[in-house]
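One protein chain is absent from this view; the other protein chains keep their places.
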């Protein structure tokens, strides 16, 4: 890795990225990491309800892809949605308030972790249904094509979702209509407890792209530059009217499928340890330092900034009121 | 044509097929042709109800594939199902009686044209839902694998169905579990009035096979030997435990999507005429004659035989009683 | 007034709205020639046979400011899209705290009578009624269909237009002038005093025929056509039942947890209505079986004017001492 089944691969561009951009990537990944650490802790502490799916370990995918997008571009997420929200620029206060079930949250406390959305920034929502978002965001791709403003739409989905019908229906439609789409498969090797190796005919989801005549690339999902490059090329292609691309990011989640007491992680611990060694954040940190773009002080400054924003979000959530019971009957229909 | 995207294509075997086998193929294709001619006429005459989808022009696909199957093998069909029934050896009397809505029909008059099935001969049914049969027959493939008797299962479906989710879900499962399956795409270039060219990213459905690591072949669906060869190789592979194959048969339907008065056929008439010139029956007839396996007398004998069987089926249907109204409440559940 | 068929009325409503609002586009596995001719292939798209994807794409496009129409054609085909309908379209506005509007019109042909057997003869609207977050209607006339489709297209939510296959070619008066019929208003298709028949779509016409047959016997039948299923005009129905004291519900669908069950429940659970109810409500529905092919069997399964007449006679004889009906 990174290996590629198509034209998508290119010489490493990291050099071309200004250090401040690279530091911003680091800050975003770190924000996701710390947000998820806090979400898990607060979930186990009973301050967050229902179910939480942690994105820790996969930060380079969301941040790498979203770094290649503009404000007018739209994305959709999965049940594992916090990382995509943060990468697209969502407000931590309203995110945390939603997890806390407060009326100041993105969904007024109606959605929770699996349903955070911010249409204002082009984040079309997390989704509790595996593959449920692929068609919705493909509709956003159709909208972008009809709007003729050069916007693109991005579908994030897992290896598990790649075996579901909507993947096929939508890739064919997007390829046939040349929709400005990026299909980003986050292959973290598992669908809950089920290994991708046991449910996929081939190891690479990207190999399916050829069947639709579109580019399919496999990239190291823990190498933010590899992800960024592949995404940037695909965005270019989409904006040029040449249609969709499929990018498979090989990565791994560090925590169990969901945050739940007494739910054993059935994966091989050695495998987990090996992947923890490929921490995408440490990797960018080292690359930046090696290139002279970061030192201890700089890293600490970023850490402080991130923790300050997170503490503010927690404080905002804690201080926010719960909805009133009667608000449950509001928002069923739009006016 | 025949061109191939994989290893499936082989030197023509027609020479290896004994003439009586080839004459039997001709007889079956002719039976389908005459059955459909009569079904259309009787539909327009009001003796057959609901809707009828004619298989005329595509006979070589059903007969070519089923000629490569044994009794224990199972197939599933589509809304255009008469040809597959006849090719697998269904009883013309009970077929026609079903179309006539009689209690002696395969479904006691409950199913009609879109739902003829004969589990006794491994014909798992026509199906009114596009792509609706693909998963069902994949389950028959799983059954065959678990039965360990070397049987295979065959899914017939159209170009339209190839764009639907079940195609993808099932090909991946069959490839992953190495199920003894044949996926036969009857690409007649249209889904009702919608041209395949407008709904498929690539001209060849078979190109999608590579994404699952299985063989995918494109064959001339009007060349019964090409179809037979591809099917025979795929059956061999399936029985050997090597898993599924996808075979795309390029063909064309001669009549409108459904038999309905006042439903204009929106296809290009020149295109239709060109394909009528590629009549799979005339083609086999000529090849047989050229090889000395058929003369006028032989052909007439087959015609007489076919018409006799068809007349008998009509007579049987005509003579059969309609169900009693109360029979409508029977068969909702099995005992 | 000029007459249009039920189907022509639907197309006219859609064409008028598409002329008015460029954000409207139409997705279907078969592009309807009249719409395609006028609006072209970008706004009237012939799609792959992927109702699930079309439904999801409509949600996404709606969330981006468009106003899509998805023609599922037969309601049968909407079942492949059920996840997008139930898990996404119905819930997305609520789940996301109302931050975005999702204006979508879904079209689905329902009903039987064409000998197309179980899969293609379905009337499952109560399955959709049970899902909170979807509006829907099933009109009985070209006039009502046109007016309600126009309202639905202007609504900022997903709305399902169920359209009766049996009525497609039936003609009726449709004004030339622009008009819209609000959702949630039942229409009294015939006034009467002895019994209330709540009927849908084709059965409104069967009920009218039944009323004609019974009139000479001095039986006065009131026929209430809810037209809109969600929101449902319970008050007009209850009012009529309070007046007549008797209730028959006629629906082409099966009875079990059906539209007819909901009408029986909302009438009887209302104290004032219950107090006036002189006889048990009666459901005149399809037999609870899949729809068979053979005409002999199919016509036996579906309700009709004769069964409505029989039900009316029944409820007229059932009677409760305390209620002067």
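So that you can tell them apart, the chains are marked A, B and C in the order they are listed, and the count of residues begins at 1 in each.
Following the convention adopted for this analysis, a contact is a pair of C-beta atoms (placed from the backbone, for glycine too) under 8 Å apart; a residue touches a chain by one contact, two chains touch by 3 or more.
Since the structure is predicted, the reported quantities are computational estimates derived from the model, not experimental observations.
Only one of the listed residues, A:61, A:107 or A:173, touches the absent chain: A:107.
Across C:8, C:71, C:233 or C:270, the single residue that touches the chain missing here is C:270. Residue B:172 is the one among B:172, B:229, B:245 or B:320 that touches the chain missing from this view. Of the listed positions C:117, C:210, C:250 or C:296, the one in contact with the omitted chain in the full complex is C:117. Where chain A meets the missing chain, the touching residues are 49-51, 101-102, 107, 109-112, 114-115, 127-131, 160-161, 163-165, 191-194, 198-200, 322-329, 332.
Against the chain not displayed here, chain B makes contact via residues 74, 76, 105-111, 115, 117-120, 124-125, 127-129, 132, 134-144, 146-147, 153, 165-166, 169-170, 172-173, 176, 330-335. Contact between chain C and the unshown chain involves residues 52, 76, 79-80, 82-83, 85-87, 90-91, 94-95, 117-119, 122, 124, 126-127, 129-133, 230, 253-262, 264-266, 268-271, 273-275, 279-283, 288-290, 292, 318, 320-322.
To be clear about the criterion, only the chains that are shown with their structure count from here on.
Rounded to a whole number, the gap between the C-alpha centres of chain B and chain C is 38 angstrom. Averaging C-alpha coordinates per chain places the centre of chain A 42 Å away from that of chain C.
Among the residues of chain C, those in touch with two or more other chains are 47-48, 50, 52. The set of chain A residues that touch two or more partner chains comprises 165-166, 169, 172, 176.
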